[in-house]
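I'd like to ask you about the structure that follows.
Missing here: one protein chain of the complex. Every other protein chain is in place.
All chains are identified by letter, namely A, B and C, in their written order; residue positions are counted from 1 within each chain.
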Amino acid sequence: MEETPEKLERLNVPALDEILGKAFKVLDDGFVRLVDYMGSDSSIVQAARVSYGKGTKKIHEDRGLIRYLIRHRHSTPFEMCELKLHVRVPMDTWRQWIRHRMANVNEYSTRYSVAIDSSQTTSESEWRLQSGGNRQGSEGYFPIEQGRLLSEAEKKFHDDAVKLYQDRLELGVAREQARKDLPLSTYTEAYWKVDLHNLLHFLALRMDDHAQLEIRNFAKTIGNEIVSKWCPLAWEAFLDYRVNASGLTRIEKEIITAFNKQGKEKAIQKAIEFGLLNEDLTQAKKSRERDELEEKFEDLGFTIPWK
Amino acid sequence: MEETPEKLERLNVPALDEILGKAFKVLDDGFVRLVDYMGSDSSIVQAARVSYGKGTKKIHEDRGLIRYLIRHRHSTPFEMCELKLHVRVPMDTWRQWIRHRMANVNEYSTRYSVAIDSSQTTSESEWRLQSGGNRQGSEGYFPIEQGRLLSEAEKKFHDDAVKLYQDRLELGVAREQARKDLPLSTYTEAYWKVDLHNLLHFLALRMDDHAQLEIRNFAKTIGNEIVSKWCPLAWEAFLDYRVNASGLTRIEKEIITAFNKQGKEKAIQKAIEFGLLNEDLTQAKKSRERDELEEKFEDLGFTIPWK
Amino acid sequence: MEETPEKLERLNVPALDEILGKAFKVLDDGFVRLVDYMGSDSSIVQAARVSYGKGTKKIHEDRGLIRYLIRHRHSTPFEMCELKLHVRVPMDTWRQWIRHRMANVNEYSTRYSVAIDSSQTTSESEWRLQSGGNRQGSEGYFPIEQGRLLSEAEKKFHDDAVKLYQDRLELGVAREQARKDLPLSTYTEAYWKVDLHNLLHFLALRMDDHAQLEIRNFAKTIGNEIVSKWCPLAWEAFLDYRVNASGLTRIEKEIITAFNKQGKEKAIQKAIEFGLLNEDLTQAKKSRERDELEEKFEDLGFTIPWK
Partner (left out) sequence: MEETPEKLERLNVPALDEILGKAFKVLDDGFVRLVDYMGSDSSIVQAARVSYGKGTKKIHEDRGLIRYLIRHRHSTPFEMCELKLHVRVPMDTWRQWIRHRMANVNEYSTRYSVAIDSSQTTSESEWRLQSGGNRQGSEGYFPIEQGRLLSEAEKKFHDDAVKLYQDRLELGVAREQARKDLPLSTYTEAYWKVDLHNLLHFLALRMDDHAQLEIRNFAKTIGNEIVSKWCPLAWEAFLDYRVNASGLTRIEKEIITAFNKQGKEKAIQKAIEFGLLNEDLTQAKKSRERDELEEKFEDLGFTIPWK
């Protein structure tokens, strides 16, 4: 580690400096706003080279090294970059957000101050139907006429909630108690600081189709508007090796390998052994694992041996 | 470390086994319920003796060692004990609770299932007035007649909120979206698992008078009903050295020492130097630090040099 | 969540109770020893069902649910299980072990007590050659005769190190300073407590072929001797979906899909686009990513389009 220059400049990322302070709007009244950052793609490389010492020097160029690190799930060099955001989020979304423990948070206090006078409202075209297949998801939208009624009821309820809260404050009820019936749709604000490794983990989970639409919108804004400019090489590798990658389980691997090396019959036999099919080849039994396998095979253009 | 017996029994704490599963009621419809635990006072001692090796054996008896560890803020031996609770808490309180990151959590999902049909209600005698001095606190209660009106308005609002939520579900709105206007008073449930070190930190902050009444009630129930039975020696030391202890700042120490060793004039001079008093001895300037010092001195029975 | 029985029994895993305290030997003088545990497969299920509420009841049986959770990387239910081990490990291995931050540790203190009088010795058949391909690995063993010389030199050095340490102690050098030249091969001991989620992460990294042999032996002992008995369903799913699974990157998926749906030429074109091959189909350029892809394809029995 000969390179320890006695004079350093701070690392700046000009594309980020341009958006410092800019509020990227999310939902009807939320935002994500970059406050500060530490590091960049080159800090990831720098940290990796401390770990690996002279060994790596010049062998890989930066892009190759960063891609290698993400492909092989090396996490510590990505912890060397840090991002600080100012966000405005409905409390309902914040309940999911705050579950990511490896971050630093200062949230607006409604004990100390009067709550933010804004709730997330749902326009007539945004009301979503309960998904049948996925117990925790939604699927499709209500027709506008029904949506209008839902939005009107929501509006009335928000007005009532604001009035209840203000009445309490005017009477002198303590803020910490007056807030007890604020709807979860009430906006809150926070400073949120996180390292790139934990941020990518957050984004992998929250940009995913299974994440709720609201937090997904925040995650996509953070990813597309900020991280993509901050660390473009890490971002590209993250998309290739995490977001748009998928896994093959031991069972899927063995079925594919059997099919390729020994033929269809052997692959079917494997599937029976693994309990994915009945002995008589009917699929009568419900198997979420088989459903996932078949979907994956179809996406990849494979013949499903038993179909 | 000669003592590594080849056969161990699991450590049981009979006083805890008796309350396993018992719901200790908190607020109108919340509870704290012990689900499982690992370790006890003797695990703290065992861990400390691994760290300190043969050196400590028999020198201290257990109580002395545990008290020493807490007095000197040794934290790792307390991490060797683990507690798992099942709690039912208003979401408003949960927002504070979840800020303690060093714990494991599985919370009831209102995306997956219909929300718990219960909100924390406030009886007519429980409405609190905003504190004047402490921006984030409350002070005293409303008279019953006013409380009654507040409770009635609350009741009506809760009924409206339940109706809004149920109407949405009946229409087929996705659960993840229908819940967006649940009031913060809605109860949630969670499994919460934490080690004793982090639990004591939680209790020190949340049993404190500055904590909001609601979470304070939960914290006191956990402390008094569960921790006191689980690790009685650690609990006693925690009360003596954390909860009922206080600090002396460098400034307070110097003023006390000056007073004791050099007399009143010198102590006053120190206070002026530190900017707590004006040169002419008037206290005209506002100083929260001086206020805190005077309060502490009075509690301890000291003469305040400048009064 | 109607099921909150007012009386619980602690969860015991009889197969684990039998090995409580038993030292599983690792390396020449190390061990792993189970001290205590909290939870089991059924605690994972219990926690998942708190999260998902009534929704999941009886839909999945336990095995299916646990497999689903691991396949989809749900981590929090696995945090509800906790393990406490007593380990004896060379300091060199401990340097790697301790990098896993999400665990509780009490290590034997060589400030407080005299260092453990044992170093990891290498028998004549255990000396490993530096790997050529993998900068951080080893590959193959020295012949016995060379190994014998290496072991003799090691023995002499260990004796010198012990003597140096003891001479210092006898002269009255402070233990904290006398220890400064202990070889990294010196054994240390610790209590190590970790939840199942973080333990599986540790095992996934440290049971891997890329992990150093020494820590790999510890990891395999923990996995095979303890976790497999503690949570057999989680262990089986972990092997199927983590240890013996592999990933397909976006690039690999697109090449496979192109090959299956559009034929060999299209797959080759994709590989050129991704920069894995030169335009003229020679593979002249060095590409670690292409090497990994080819290896994966061969394992799965695929034809490599450009070969």
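We take it that a contact is a pair of C-beta atoms (placed from the backbone, for glycine too) under 8 Å apart; a residue touches a chain by one contact, two chains touch by 3 or more.
The structure displayed is predicted, hence computed values, not measured ones.
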Residue touching the undisplayed chain, where the options are A:Asp92, A:Asp181 or A:Asp195: A:Asp195
Contacting the left-out chain in the complete assembly, out of B:Tyr68, B:Tyr141 or B:Trp306: B:Tyr68
Selected residue (touches chain absent from view) among A:Asn104, A:Ser246, A:Gln262 or A:Thr303: A:Asn104
From C:Leu11, C:Leu150 or C:Ile272, residue that would touch the chain that is not displayed: C:Leu150
Chain C, residues in touch with the chain not shown (by the definition above): 90-92, 95, 98-99, 101-102, 105, 109, 111-112, 119-120, 122, 127-131, 135-139, 142, 146, 150, 153-154, 157-158, 160-161, 164, 167-168, 171-177, 179-185, 212
Chain B, residues in touch with the chain not shown (by the definition above): 52, 55, 64, 67-68, 71, 135-136, 239-241, 243-251, 253, 256-257, 259-261, 288-289, 292, 299-302
For chain A, residues in touch with the removed chain: 1, 4-12, 17, 20-23, 33-39, 43, 46-48, 50-56, 76-77, 79-80, 82, 84, 86, 104-109, 112-114, 116, 189-191, 193, 195
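The criterion applied here is as follows: only the chains that are shown with their structure count from here on.
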Furthest chain, CA centroid comparison against chain A: B
Same vs different contact residues, chain A with chain C, by half of numbers used: same
Length of the line joining the C-alpha centres of chain A and chain B, rounded to whole Å: 32
Whole-Å separation of chain centres (CA-atom averages), chain B against chain C: 37
Interchain centroid distance [CA atoms averaged], chain A/chain C, Å: 27
Multi-partner residues of chain B (at least 2 other chains): 105, 109, 112
